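Only a single protein chain was left out; the remaining protein chains are all shown in position.
Naming follows writing order (A and B), and every chain is counted from residue 1.
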Amino acid sequence: MSDHDYTPNSKVGKWFNDRLPLLTLANHLTDYPTPKNLNYWWTFGGILTFCLITQIVTGLTLAMHYIAHADMAFDSVEHIMRDVNYGWLIRYIHANGASMFFLAVYIHIFRSLFYGSYKAPREIIWIIGIVIYLLMMAAAFMGYVLPWGQMSFWGATVITNLFSAIPLVGEGIVTWLWGGYSVDNPTLTRFFTLHYLIPFLILGLVVLHIWALHVPGNNNPVGIDIKKPSKDTVPFHPYIVIKDGFALLMFMIVFAFFVFYTPNILGHADNYIEADPLVTPAHIVPEWYLLPFYAILRSVPDKLLGVVAMLSAILILAALPWLDTSKIRSAVFRPLYKQFYWILVADVLILGYMGAMPAEGLYLLIARVATAYYFLHFLVILPVLGLKEKTLPVPLSITEPVLGGSPNMAAARSKESSNN
Amino acid sequence: MGRQIWLLQEVKKVQITKVKNLFKILFIFLFTFNFTSLNSAEKVEYLKTDWSFKGLFGKFDRGALQRGYQVYTEVCASCHSMKYLSYRNLAEKGGPEFTEAEAKVIAASFEVTDGPNADGEMFQRPGKLSDKFVMPYENVEAAKAANGGAYPPDMSVLIKARGGGADYIYSLLQGYEEPPIGITLDDGVYYNKYMYGNMIKMSAPLSDGAVEYSDGTQASVQQMSKDVTTFLMWAAEPHLEARHQMGFKAIVYLIILTVLVYFSMKKIWSRVESEV
Partner (left out) sequence: MSEKKPERRDFLFTATYAIGAVGAGAVAWPLIDQMNPDASVKALASTEVDVSNVKPGKTITVLWRGKPVFIRRRTQDEIAEARAVKMEDLIHPEKDEDRVQNPEWLVMLGVCTHLGCVPLNDKGDYDGWFCPCHGSHYDTSGRIRKGPAPWNMEVPKYEFVNANTIKIG
């Protein structure tokens, strides 16, 4: 850890801090040198923290009224919506909060992809982030089962059935997951427990994520290493606090619009029908934030390989720091990579749209092409690009408006400054 | 030096435009590809009417809610339950807003099963405000058996449970017609233009004058359809008005605070030489 020689002002503060250095921690977070050229794509970390706390608080208060039993779950949710004081508000915040959480996390991830935030020395931050993302998906999936509507039940059935694709032990695992011979009450009660648990696991990982970040410090739009503190940095408080606050308020306006005016638009009407094991809905669709993976899953005609493809699509991200061979971090100076980046964005959006469509005809064809391209991007394009691409010259620092110099000289100079 | 600053400003302008474009794409994506409409297999255009509850300042028309309640009670309630509504909801703010006395009379007009009494038996008594709406059938199986194997769905959240929402229900009630040439219907099956799959096991429930409105409004099929759909919308979303009102206050507040924080941010960052 960096050196901290902070002394609290008060005697009580000093006494406490000597035993548990919370005040030193607070001081570190306050003074933490942050690059001053961060743009608004960097505000989503703070926004995500807000989302996590919102979900935990609304989730806790919902859990005071929700009943995790197949016979009473749907009723208890309606009880919350109708009778509990402000129950409708808390429920809509929680349901739409999940969507906002994923919107923010996708922007956050794509920021990292553009600016090379996953590259050395930030690989562990990135990998912790992937784990957080996986836990988010697990929590969201299980949370969606809890109201025990048609989509809750059938989504759970389809996704848990995927595990039967595992050779030899697959069927046993599915029965173990279900706690029975189909999705039923035992499945619901354990999903509730795990859904309650996971956000706190995420909270712990977020602490590690931020801790790991504070070692090298933030990346920045230009992608160069900077000295901290220096003319290139500002203390986190008040500069970044107020900027994150501003971005958060804009985010909350969008959030409020969904909650108060279109609270069900991102959901599925079928989930207002009570779960019926004898009636399968015409189209089983997950929530929008899981659609790209759903499309990948259905692209592959084989059950096991489809599951493998879907998982690989996420796990391949963990290998990204090593797949991307470029020495330059930020896409600002990688004109060719920039093009492929936007094609990837389009590809993921297309996959998402295909995930909502029936898996047949033209939709299936497009999904397959998009799936193939997704893997092509990470496994072929990125490694080749890093080696072959002609990058633009990178500046030496953020404050000095010196953009010139040959790429080699600039690289040599930036290596020099990173050694200090 | 001047040229470098100009370059940075240009880069910033491009970035801002990119962000704006991204948001434009996002909004167009979300509102054009309205995912609720993706779920309805039909490409039929629903009948349109202006709903008082739609829009940012949407409210319920009290008269429509009270008439709709009458249609529900006299036409639909013999087969369709409304199990999440209680009689007291009829007197609460944001709904039909019957007076408490009127709601008590309504409740008392229904027989409710209660018990067991001291002898261990269930008994019937007049309804109270705290009782849930009486169900027409004991359970789902009884409902199916009495309706040719088809379960008349509970209507508490029916509007939210159908992708087309209020427009769908409104259209369906008026959508009964003769089947097109080449389609024969089984016994007890009817053709409806707007029903998913066009086959429905409910015969046309409404006909002109089926209900005599206590407020004297002429009870055409279209009028009854609109009133009962409005009532069903309230049944599904009893706090809609409070939600809209709170939403307005919340967003106005957030905008005010955003403006204040924006200027605070500018003030703070002015201490730093380079721009944000």
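The rule is simple: a contact is a pair of C-beta atoms (placed from the backbone, for glycine too) under 8 Å apart; a residue touches a chain by one contact, two chains touch by 3 or more.
Source: prediction; values computed, not measured.
Peer 1: Touching the left-out chain: which of B:66, B:86, B:156 or B:192?
Peer 2: Among B:66, B:86, B:156 or B:192, only B:86 touches the chain that is not shown.
Peer 1: Can you work out which residue in B:57, B:123 or B:253 touches the chain that's missing from view?
Peer 2: Residue touching the chain left out of view: B:253.
Peer 1: Among A:23, A:38, A:68 or A:84, choose the residue that contacts the chain missing from this document, as touch is defined above.
Peer 2: In the complete complex, the chain left out is touched by residue A:84.
Peer 1: Using the document's contact rule, name the residues of chain B that touch the chain not shown here.
Peer 2: 86, 88, 92, 128-130, 253-254, 256-257, 260-261, 263-264, 267
Peer 1: I need the residue numbers on chain A that touch the omitted chain, in ascending order.
Peer 2: Chain A touches the missing chain through residues 57-58, 61, 64-65, 79, 82-87, 89-90.
In the analysis below, only the chains that are shown with their structure count from here on.
Peer 1: Once you find the CA centre of chain A and the CA centre of chain B, what distance in Å lies between them?
Peer 2: About 32 Å separates the centre of chain A from that of chain B.
Peer 1: Report the residues of chain B in contact with chain A in the complex, numbered from low to high.
Peer 2: 1, 4-5, 7-8, 15, 19, 29-30, 33-36, 38-39, 41, 56, 84, 89, 153, 156-157, 160-163, 165, 196, 236, 238-239, 243-244, 246-248, 250-251, 254-255, 257-258, 261-262, 264-265, 268-269, 272-274, 276
Peer 1: Can you list the chain A residues touching chain B in their complex?
Peer 2: 36-37, 39-40, 75, 78, 81-82, 88-89, 92, 234, 238-239, 242-243, 245-246, 249-250, 252-253, 256-257, 259-261, 263-266, 268-270, 272-273, 282-283, 285, 288, 349, 353, 356-357, 398-399, 401-403
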